[in-house]
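One protein chain omitted, others in place.
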Amino acid sequence: MKKIINKTEDIVPEMISGLVKANSDLVKQIEGTTAVVRNDSKFAEEKQVGVVSGGGSGHEPLHAGYVGDGMLSAAVAGEVFTSPTPDQIYEAIKAVDQGLGVLLIVKNYSGDVMNFDMAKEMAEADDIKIKSIVVDDDISVENSEFTQGKRGVAGTVLVEKIVGAAARSGMNLDDLAALGQKVIDSTKTVGIALHAATVPAVGHPGFELGDDEIEYGIGIHNERGYSVEKIQPSKELAHELIKKIMSEFSEQTGHYAVLINGMGATPLMEQYIFANDVLNELAADNISVDFSKVGNQVTSLDMQGISLTIMRADDDWIKMLKEPVTTIGW
Amino acid sequence: MKKIINKTEDIVPEMISGLVKANSDLVKQIEGTTAVVRNDSKFAEEKQVGVVSGGGSGHEPLHAGYVGDGMLSAAVAGEVFTSPTPDQIYEAIKAVDQGLGVLLIVKNYSGDVMNFDMAKEMAEADDIKIKSIVVDDDISVENSEFTQGKRGVAGTVLVEKIVGAAARSGMNLDDLAALGQKVIDSTKTVGIALHAATVPAVGHPGFELGDDEIEYGIGIHNERGYSVEKIQPSKELAHELIKKIMSEFSEQTGHYAVLINGMGATPLMEQYIFANDVLNELAADNISVDFSKVGNQVTSLDMQGISLTIMRADDDWIKMLKEPVTTIGW
Amino acid sequence: MELNLADTKKWIELFVEKVEDNTSELNELDTAIGDGDHGSNMARGMAAVTDALAKKEPSDLAELYKTVAFAMIQKVGGASGPLYGTAFLDMSKKVKETTDLAELVQVGCDGLKRRGQSDVGMKTMIDVWQPVAESLKSDNFSKSIVENALNATKDMVATKGRASYLEEKSKGHLDPGSQSSAYLFEALLEVLGE
Partner (left out) sequence: MELNLADTKKWIELFVEKVEDNTSELNELDTAIGDGDHGSNMARGMAAVTDALAKKEPSDLAELYKTVAFAMIQKVGGASGPLYGTAFLDMSKKVKETTDLAELVQVGCDGLKRRGQSDVGMKTMIDVWQPVAESLKSDNFSKSIVENALNATKDMVATKGRASYLEEKSKGHLDPGSQSSAYLFEALLEVLGE
């Protein structure tokens, strides 16, 4: 394992410190935590419902890279692939509450759900109005009441963008939570890996794939997927993922937003080629794509791979997706 | 070699097509070429000197990702690691000339210099006012009159940003070329690789490094550097690169801009850790950093590595670096 | 069965030792069916527990359990932080009423179930805690109880936690949280055996 780091245990604090130093006009660190909060002048001036997200590190620019006017109010970074602790989340909640309440955007992992729940309980004890929504857009995992359910992956960034835009426009906490849930229900993602990520503390890739193999349906923490296959041309990969996702929508009419997401070590060149194939196939199927974005948004350390997210979007969601924001990573 | 591509020979046209489809509000493709030109409404409305750059592909988001209001007017993409041809550059020049002339920003490689020169000759035959500046910020290569000179690497994006801002503000062609040259002379970069890039047509990495080795001074096309060493903690890497760069500046006073650039397969996490070490050391040395940026700006396919660029900047350059732009990649 | 303050502290210290000696083993187990960090998570928690105990010597059992709970809640994160944290927090409350180990472990286990929205048979640490609690009640707590409980997780299909994404493929691997809990109860056995 070769990585540009110092000590393994210093990875997250040093990363957050670097991010904040390089972007001090946009964000600042909440003292004693690895959470960052908006530092732009509008933050203090214009009241809104606070929007807080967070989770394990290793998915940068998610979440700290999406803190800014029109997106997140604060983001909490846990250890690599590990949910942050309740007290850190609690500090972020207190730092952004302006009396109008706070919405938590949580990715659906046991750890995240439990830690955010505990933080919520702490904030409620302070009489802070607080709600949470749980993103579970990864359709490669079957859902069922009796299990953990689907994972939260790349679609999270679209949820953060739309909820952030609505919060800026003055939407109240209850409506915001309802909107967020509706967005989540309309957002589906599947990812593929060409090469697994190496967790620094582990020192070797989470799983091995052959020289010509890819894995369909992987998660953003090296969670294994639903099948290992020979690599196909980009066109075929696009076709497979589109088919898998579109079959989950009950209707195929309306407007769509598309996110092509690099997993960390996949060059933009390949992402654009894949985007070309995705957008060509959707156009051929008469599916109207009104918003699309390509890039490393929700990564998995140095995983080589890509994910496709498709959202069936309301008209105003498209508008909200297109609104400018002042973040590092959008 | 596993890559998300179709046919090797279709890489560049498909990439450009994907980029343009996903960002049609910002850029459009120049017919019959793999060049892109601004497509925002301000482009037609407000006259300015055209700014055109380009070069081999594989460095995305450079250059097409920097086309937009306040940065490049057009960008020309050659084959992977291969300068574009004169006729493509010529088409881009014609597409952006609004009568005030066109400045070409060329990276210092034989191929780029020759092809842009031929395009310039073609444009001059059309009576288009045209100048070019050649970026050579990579100080890992010794300069000498009798050789090719230094390479153009990550600093190029800072040149494009400042020149683009000045062009938007109405600066004339001669002043723009002089400004660009001054910026180039004040910009120094050194890069390191942990793992070489794999050119798709070649199919294996350009060079091999041991499991604990890095190479100092590599170029963005797998050009070998000045020494192979055991990997060090990020702090030591930062120290080595800062020392190397700062010794090139005759004065160490004034304002500085810093770019920490990921080579393609290096996670943002590592880039921020490195940024933290760089900014800490510069602060300890009382070097005033007034602008900093971290991310994959000038990549080398799937190379694992990082580069550090330091620019000794005029006050108004810092302002120009901070101005908002409407590009895909800045 | 009961433990006094000094022995309970010994229990926790032995637990810390075992986790620290087996950090990479726990990471490996979690790499197979999770995200590879259970050892690092627990080691971070154990360091925090050690720090906290060094900073202030707990004056009673409630304070000792609470110190462990807070260290886990504040320093671990992930799934195991709130789980172990909740279990020990609930035990610190219960110990004000009773020092019976069977009751304490059952209360801790109930805390896991509440926090994790989970139950036995889901291939989680509950599959070690519940059998241990029962064996304490029926006075046959032993090394083989712990080992069997741990080994039984191997053939389970996970329905909670990260391993649940693997569905059928989660079979054939020990649950990492059950392994760290097995260390906890092996440490307890060592203290009781003295």
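So that you can tell them apart, the chains are marked A, B and C in the order they are listed, and the count of residues begins at 1 in each.
Note that a residue touches a chain if its C-beta (ideal position, glycine included) is under 8 Å from a C-beta of that chain, and two chains touch if they have at least 3 such contacts.
Not measured: the values here are computed from a predicted model.
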| item | value |
| --- | --- |
| For the chain not depicted, the shown chains it touches | B |
| Residue touching the undisplayed chain, where the options are B:18, B:56, B:70 or B:295 | B:56 |
| Omitted-chain contact residue, chosen from B:52, B:104, B:128 or B:199 | B:199 |
| Selected residue (touches chain absent from view) among B:151, B:188, B:293 or B:312 | B:151 |
| Residue of B:65, B:219 or B:305 touching the missing chain in the full complex | B:219 |
| Identified contact with the non-displayed chain, of B:31, B:45, B:142 or B:251 | B:142 |
| Sites on chain B contacted by the missing partner chain, in the whole complex | 9, 56, 78-87, 109-111, 114-115, 117-118, 141-142, 146-148, 151, 199, 201-202, 206, 219, 221-224 |
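As a working rule, only the chains that are shown with their structure count from here on.
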| item | value |
| --- | --- |
| Any chain in contact with chain A as well as chain C | none |
| Remotest chain, chain B as reference, centres from CA atoms | C |
| Most central chain, judged by mean C-alpha position against the global CA mean | A |
| Inter-chain centre distance, chain A versus chain C - centres from mean C-alpha coordinates, in Å | 31 |
| Centre-to-centre distance between chain C and chain B (centres being mean Cα positions), rounded to whole Å | 53 |
| Between chain A and chain B, centroid-to-centroid distance (C-alpha), Å | 29 |
| Multi-partner residues of chain A (each touching 2 or more other chains) | 80 |
